[in-house]
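Only one protein chain is missing; all other protein chains are in place.
On to chain A.
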């Protein structure tokens, strides 16, 4: 699967409170959450995200609380993929579980500026900054996680297992 979109960049240690502030977790609607995404960091970001855009972040993206509202907000904003050299583990699980593509990839954050065109091949893990003409290789998904993604998320897998 190929994804293509413009980059929004984020520094390291972006925590889930910054992704979606605690005052908004009273909602569970991805669209409502998306309208408040990263509000404390950049109040206009939610209006600038175009469907398909890609988040390129530095290390430890998604640290902090377990709130699934964070990946839901990103999904609600129709961001197609999040790329970072490392993710906090609960965020990583949550994203995979709800079918938000998320790639561990070193090197791309350092060369990417906001607005750069990014292209991702989820299967091969090849990540390109088209604007800069640079290519990177993301870590492959472990087999178990790949099967989760292929089945469409954790709940789909649970249902499939129950019907087996």
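We take it that contacts are C-beta pairs under 8 Å (C-beta built on N, C-alpha and C of every residue); 3 or more make two chains touch, one makes a residue touch a chain; residues count from 1.
One rule holds for everything that comes next: contacts and distances are computed from a predicted model.
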| item | value |
| --- | --- |
| Name per UniProt, for the chain absent here [options: "Electron transfer flavoprotein subunit beta/FixA family protein", "3-isopropylmalate dehydratase large subunit", "Phosphoribosylformylglycinamidine synthase subunit PurQ" or "Septum site-determining protein MinD"] | "3-isopropylmalate dehydratase large subunit" |
| Hidden partner chain, residues of chain A it touches | 13, 15, 17-18, 21-23, 25-28, 39-41, 59-60, 63-69, 71-72, 86, 88-90, 93-94, 97-98, 142, 144, 153-159, 161-162 |
